[in-house]
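Apart from one protein chain that is not included, each protein chain of the complex appears where it belongs.
Order as written gives the chain letters A and B; numbering starts at 1 within each chain.
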Amino acid sequence: MKKTIMADSLFRTFNTLFMISFVIITLYPIINTLAISLNDGTDALRGGIYLWPRKFSMKNYYTVLHKNNLITGAFITVARTVTGTVLSVITNAILAFIVSRKRFLFRKQLSLFWVVTMYVNGGLIPTFLLYKGLGLTNSFGVYIIPGMISAFNMLVIRTYMNGIPDSLEESAQLDGAGYTTIFLRIIAPLCKPVFATVALFVAVGQWNSWFDAMLFNRMSAHLTTLQYELMKLLSSVTNQSTSAEVMKNSPGSVTPTSVRAAATMITMLPIICIYPFLQKYFVTGLTLGGVKE
Amino acid sequence: MRRSIVSPLLVIAMLTLLTTGCAKKSVSTDSNGIKVFTAFFAVPGSEINDDNEIQAIIAKKTGAKVKEVWLTGQTAQEAIGTFVAGGEYPDLIDGGDGQQQLYASGALVALDDYIDKYPNIKNFFNKQQWDALKQDDGHIYWIPQFSNIKGEEKTCTHNDEAFWIQTRVLKWAGYPEIKTMDAYFNLIESYNAANPTLADGTKNIPYTILCDDWRYFCLENAPQFLDGYPNDGAAMVNPVTLEVMDYNTTPTAVKYFNKLNEEYKKGIVDPESFTQSYDEYIAKVSTGRVLGMIDQWWDFAYTAGDAIKQAGLDDQGCEYVPLPITISEDVKNQWHCSGGVLNVASGIGVTTSCKDVEGALQFINDLLGQEIHDLRFWGVKDVDYFVDDKGEYRRTTEMRDRSSDTTYKASHTCTYSYFPQYSGTSDDGINANKPEGQGSEFFDGLSDNLKECFAAYGAETYVDMLGTSEAPGVWYPIWSFAGTLTTGTPGGLANEKITEVKHEYLPRVVMASNFETAWADYMKVYEACNPELYISELQAEVLKRVEAASKIK
Partner (left out) sequence: MHLATESRWNIPWKEIKRQRVLLIWTAIIVIYGIVFYYLPLAGWAMAFEDYKPKDGIFHSAFIGLKKFEMLFSDKTFIRVIRNTLAMGVLNLVASFVMAIIFAILLNEMIAQGYKKIVQTISYLPHFLSWIIVTGILHDALSGSGIVNELLVKFNLIASPINFFAHTNYFWPIVAFANVWKETGWNAIIYLAAITAIDPNLYEAAMIDGAGRWLKIKHVTIPGIRPTIIILLLINVGNILNAGFEIQYLLGNGLIQSVSQTIDIYVLKWGISQGDYALGTAAGIFKSLVSIILIVIVNQIAKHNDQERLF
């Protein structure tokens, strides 16, 4: 018994040390980015900024926040994040529910059908042509519909649902409940932690995505997204060109990494704010014990 | 039971609703009856804000405006590829590296029949230049925007490649004539031995080489200049015999890399040269520690150059001037060529999706008028510049600072930067077409150390430090052809391989303990790439261009 206690305290010390060092090395890049974002741009070019700005300036934030179309972009981004997340969680949950039913006739085939989608890709041009044919280009729908069901999210939910004892379903069936009732009343409420996880994945993906806005809604300014606007700003102020000729023809267009840092901080902030609300689902253990057996 | 069928149907209905977007029209007018054109440029660039002031002024005067969209996060080839696949284009387009794709797909409108109707466009090029723009079907499809010089050429900065050196080094040595590579490195060595640090004790980096990705020209293309050739970029062309020569294998190339190898061993060449990123390089140069390097002006001046000034390091003589260096005293340098460089490979074109070709060309024509041109590049009188008693455009410090402010530029300035434009002299015969060519603008910004240095060499500008040479011939520059080569041709394939080999082996050659064996290894892999295929395609193009030009004369 004594040995266990000693081992326990040893473990705790080790764990605390591990967590402290982990926090330090993961916090550093964030603080560094924050410091650079608050530093004068030209001065930041000289490097050597670590934890604190050397020449304080809010100008980088000013530049980012005055970007054309930023408000439209933010509005569309919020809309796509909310709609996309809700729809995605619902549809993936339905799919996961189906493939986790042990008696389902096409259980294996349906799983395989989706697993394969993770590893095949038709490429940019065919995808573009398809979306154009479906009327998805220059539309809001392109943000929501194409990625709505994803095999990865489905598998995550399915794994969780597989862990729920069959006895729950069986007893409900004896009471005359259909699949819809079983899903809504029994399985879904138990899956809150995994729904929260998938919601986080989808929301972050939606929040950060810009490629679809660029590719499918390039000429529709009213459908721009926050991240696309920021990408446009960054690619205009940084040296992303790949040819000397282009650089030569746009004199003085290269400005510093500090604007990128400010843009990063601005997009990170909302996610940091929302996180605690989701976090309760996967940090504090939910007591499933009561319903489990 | 019914509910279970209804709910999936509801979902489908909802999704259908979501997909219905609004249809896009190609040419539209805004509420003020101003024509709105769309344009896509397959290069990165800055957007114009919707509420941009000068854009509104130009729109009022010309009755049209353009919504510009730039390349973001894709290659030009990719972006143009999607446009072509979809078959729908903006009204105006510059395909950059993907220009040939646009032409091959029939996306562009032939401009030949229109050009004569628009005097400013017609006068933009002479007959020979327009002919050079004809594609294999005999038509003109695009207008290169940048090469044009009106009237007298006005250049103060050498916006190109050179061996740069800090003024403090020259000052310390009493402003000697430095004309050869050996003299250049000797000077750096002796200065560094006498003054190993900056005033604050930071150690100097005597010579660094930027080698990041495509920017490795700072390492690889010096041999052409050392041999006294101008920046043909891809190879050297003998102006008399028109023979295309490979600068990678010349005796001068061997001497140059051997020199770098020696200097590397002596600790003069920065040991991190070949692993540093562009950002790290700029950071180094910004601290004023780097005594010398090869680079193009635009690649460091607007970043590191500004940082040096801002930190007050210009007082210590940390700014850079170019030196007229060649391999030996008897070779005349051609680092600076006068005249514009006509890049026929890309330019702005009107697409088949444009419903008002005439309106679009009229707008391009209007943008070239002097009044609008001044609005584009100088801005609004008494806001962005003022006119002194001699009729010369000047800017106060405040105006100058504002002109480089990103936020101000986005909401106020509207250069329509990828539309045809002039440099050189304005129609009034006094002012430069762009502020960077204006003499007074240039001199007002010079530090004392730079003025002293220029004076010591009897120079007034950066260009005077090097002297100017004429463009060597009608083929010049051959890089405008080399840039269009793809792996689809044997020569293009060879060039890709050569680039890859040089990226890997040139740093090794410089860092090698035994230069001869390293060079021999390099040459072995180099020859295996079949460089002659590449050279012969360049040769064919040079002859083609010369022949095309001779037909017109």
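As a working rule, contacts are C-beta pairs under 8 Å (C-beta built on N, C-alpha and C of every residue); 3 or more make two chains touch, one makes a residue touch a chain.
Everything numeric in this text was worked out from a predicted model, so none of it was measured.
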item: Identified contact with the non-displayed chain, of B:W70, B:Y118 or B:Y216; value: B:Y216
item: Touching the absent chain when the full complex is considered, from B:E392, B:E436, B:E452 or B:E496; value: B:E496
item: Interface with the unshown chain - residue positions in subunit A; value: 1, 4, 7-8, 11-12, 15, 18-19, 22-23, 25-30, 32-33, 47, 91, 94-95, 98, 101, 103-106, 108, 110-123, 125-127, 129-130, 134, 145-146, 148-149, 152, 155-156, 159-160, 162-163, 178-180, 193-194, 196-197, 200, 204, 208, 242, 257, 260-261, 264, 267-268, 271-272, 275-276, 279, 281-289, 292-293
item: Residues belonging to subunit B that touch the chain removed from view; value: 1, 4-5, 8, 11-12, 75, 77-78, 80-81, 84-85, 97-98, 101, 104-106, 211-212, 216, 271-272, 274-277, 279-280, 486-488, 492, 496, 500, 502-504, 506-508, 511
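In this text, only the chains that are shown with their structure count from here on.
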item: For subunit A paired with subunit B, centre-to-centre distance based on mean C-alpha positions, whole Å; value: 38
item: Of subunit B, residues touching subunit A in the complex; value: 3-4, 11, 15, 18-24, 38, 40, 43-50, 67, 69-75, 78, 81-82, 85-86, 90, 96-97, 145-146, 159, 213-215, 217, 278-280, 282-284, 286-287, 296, 298-299, 302-304, 306-307, 310-311, 343, 404, 406-407, 410-411, 417-418, 436, 483
item: Of all residues in subunit A, those that touch subunit B in their complex; value: 42-43, 45-48, 62-63, 66-69, 83, 91, 124-125, 128-129, 132, 134-141, 144-145, 178, 180, 210-211, 214-215, 218-221, 223, 228, 231-232, 235-237, 239-257, 259
